[in-house]
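The other protein chains are all here in position, but one chain of the complex has been omitted.
In order of appearance the chains are A and B, and numbering begins at 1 in each one.
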Amino acid sequence: MREPRAGRIAGAAIASLILASSLVGAGRAQMGKVGTSLDPQNFGQIERGRYLAITGDCASCHTVPESNQPFAGGRPIETPFGVVVGANITPDPETGIGDWSDELFVRALREGKGHDGQLLYPAMPYPYYTKLTESDALAIRAYLNTVKPVRNAVVSNKLPFPFDVREGMAAWNALYFKSGEFKPDSAKSAEWNRGAYLVEGLGHCGACHTPKTTLGGDDRGQALQGYALQGWFAPNITNDSERGLGGWSIADIVGYLKNGHNMTTASTGIMAEEITLSSSHMTDADLTAIATYLKDLPGQTARPPQAVSASDPRMAAGGAVYVDECSACHGMDGKGVPFLFPSLAGSPNVRSADPASLIRVLIEGARSVATAGEPTGPGMPSFAWKLSDDQAAAVLTYIRNSWGASAPAVDPGQVAQARARAAMASGR
Amino acid sequence: MFFDPAEGAAVEALVDRLIPPDPETPGGKDAGCAVFIDRQLAGPYGRRAGLYLSPPFIKGTKQQGPQDEDGPAVRYRKALAALDQYCRQEKGGAFVSLSDADKDAVIGGLESGAVKLDSVDGQAFFELLLGNTREGFFADPIYGGNRDMCAWRMIGYPGARYDYRDWVHRHNEPYPHPPVSFMGRADWNARKT
Partner (left out) sequence: MAQKLPKKDVAIIGLGWTGSILAHELTDEGLDVIAIERGPWRDAPTDFPTTYVQDELRYRIRHELFLRPEQMTFTFRNRMDQQALPIRTWGAFMPMTGVGGGGVHWNAETFRFLPSDFVLKTHLTQRYGAKFLPEDMTIQDYGVTYDDLEPHYDRFEYLCGTSGTAGNLKGQIVEGGNPFEGPRSRPYPTPAQEQPFSYTLFAKAARELGYKPFPQPSGNLSQAYENPLGVRLGPCTYCGFCEWFGCGNYSKASPQTTILPALVRKSNFAYRTECEVTRINLDGSGKRATGVTFVDTSGEEWEQPADLVILAAFSVFNVQLLLLSGVGKPYDPVANQGVIGRNFTHQTISQAIGFFDKDKFNFNPFIASGSIGMCIDEFNGDNFDHGPLGFVGGGYMGQVQTNGRPIQTNRVPPGTPAWGAKWKSGVRDNYLSTVIPGTGVHGSFYSYRDVYLDLDQLYKDRFGRPLMRMTIDFHDNEIKQNAYLTDKFAEIIKAMGAKEVVKEPRKAPYDVTQYQTTHLCGGAIMGTDPSTSAINRYLQSWDVPNLFIMGASAFPQNAGYNPTGTVAALAYWSAEAIKTQYLKNPGPLVHA
């Protein structure tokens, strides 16, 4: 499995960096325990902060789902190195951030430093939030000041050694953290710049969609070109015609982010949660700005791989499974039903180099997101009991190489891995 | 699971006359109908799970439906015992040992009521057995019968499918795909080259 191997290599690297680096964290400035100085009656600022907190999807890490305790922390976040737990960011003075000064809060968001100067883990996406303007960061603070204080002491650091040594983050930051507010590009439109501000900043899209180095930092050279995490493959969201959003219009992107569904696809898994908590509540203008920016990210010049030959026995087998089991929703032409059953034909997801999401949906089934704009939320059943690893691999190979597409065949071993992961997850 | 060996053999013999083998299609025995019935009787169907079983059990009109105190599992047990007794007494041996003609005569007698079983309604048992045999013959193979989908092949039923849109307008044309069961069909497996 990819993750532990990366972890082991990273562990060795970080351990040596820890020995080499001085105690960066020792240079703590004693910030006063004074609490907020923001005006609790500045409703304009508070409402702006509320919108920004939604845009940044703070709840996805800081709120335990269905706990009815917003921002009280306690939600475990799976990283390639282990589990980090989201902190309590309600105004509780002892277990939350109630006693933090506003400067401390802004520093946490934009510099990745905790209350006493300890280095935060980039599961808290400060490398992205560094782009926030001070005004936006303060607005978020103003909003969080109004949230119900919850007494909930959270220990965030649940990482195994050596990752639990926070000082190691100093070296990581040296490699991967470039502090600094967003600088607009004067050659681009205001809309593009707003989109860039959101995507590269508060939206922290790259946290899931940008491939990582073995040390877990963003591989900037392949920004937003897709990344495998938590058993899914977060797809390429550049304007690449084969693997990215090249076939989507701005309206398709906006519709997807707002409603979870568009003509050709439906959101499920982690992105479904993002849509529910975050982008479905954003303004059309902001969603359009995001789409404008993404559509301007150049595609890659990689040529698509050669298609698996139609005479390959796996194609015949996969085609038989498809006719019998898949066409009732996805159609013999692979086009599905707009807004109801995703189109497999012409789908970058289906053709992605890493088929993790595809395999997972087939093995576990999938419930698509239900939003106000698209309340139906259709689901796909699990095929785990019906298809062997070979049969599942065959039908996925078939859809990846039909209707004009070409992508590497799926290996039965990958299906077996997905089954094992699902079994482990459901046993938890 | 439910039948003892003698009962199982008798049921196999019965279903093989109800649906005899022919060169094209297996009979009830090789199709697995007895296996089907055995599993059904061992499960909720056999013990009438979910049905209204409160007393009193009063025999009513035919239109009022079954009012038996016994469920299918008990009825099979009793009927097979009574049938065995009848065959030994009247036909000189257990049902399995009779010739096909004699077996058919016994079954026909149950159907018509001419064959009377001790303390068991032979006609009612015949109806029950015939119904279960047909169920086993035509249900999905996961239930134990319809082995290799032989019954579906016989009639031209394509099995557990869900999309016939391409065939709605093709009037009076044979449907080309072979039957598929819940666990698939042979074509789902890549042919080894």
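Keep this in mind: a residue touches a chain if its C-beta (ideal position, glycine included) is under 8 Å from a C-beta of that chain, and two chains touch if they have at least 3 such contacts.
Every value quoted in this text rests on a predicted model; they were computed, and no experiment measured them.
Enquirer: Out of B:Q63, B:Q89 or B:S119, point to the residue that touches the absent chain in the complete complex.
Expert: B:Q63
Enquirer: Just name the one of B:T25, B:S97 or B:Q123 that touches the chain not displayed here.
Expert: The one listed residue touching the chain not shown is B:T25.
Enquirer: Touching the missing chain, which residues of subunit B?
Expert: 17-20, 22, 25, 45, 48-54, 56, 58, 60-67, 104, 107, 111, 130, 133-135, 138-140, 143, 151-152, 154-165, 167-169, 171-175, 182
Enquirer: Quickly run down the residues of subunit A that touch the omitted chain.
Expert: On the side of subunit A, residues 325, 328-329, 337-341, 365, 367, 370, 372-383, 386 touch the unshown chain.
Heads up, the rule we're going with is that only the chains that are shown with their structure count from here on.
Enquirer: Averaged over CA atoms, how far is the centre of subunit A from the centre of subunit B? Could you give it in whole Å?
Expert: Roughly 55 Å, centre to centre.
Enquirer: How about subunit B: which of its residues touch subunit A in the complex?
Expert: 160-163, 165-166, 177, 180, 182-185, 187-193
Enquirer: Which residues, counting only subunit A, touch subunit B once they are in their complex?
Expert: Touch list, subunit A to subunit B: 313-314, 316-317, 320-321, 323-325, 327-328, 332, 386-387, 390-391, 394.
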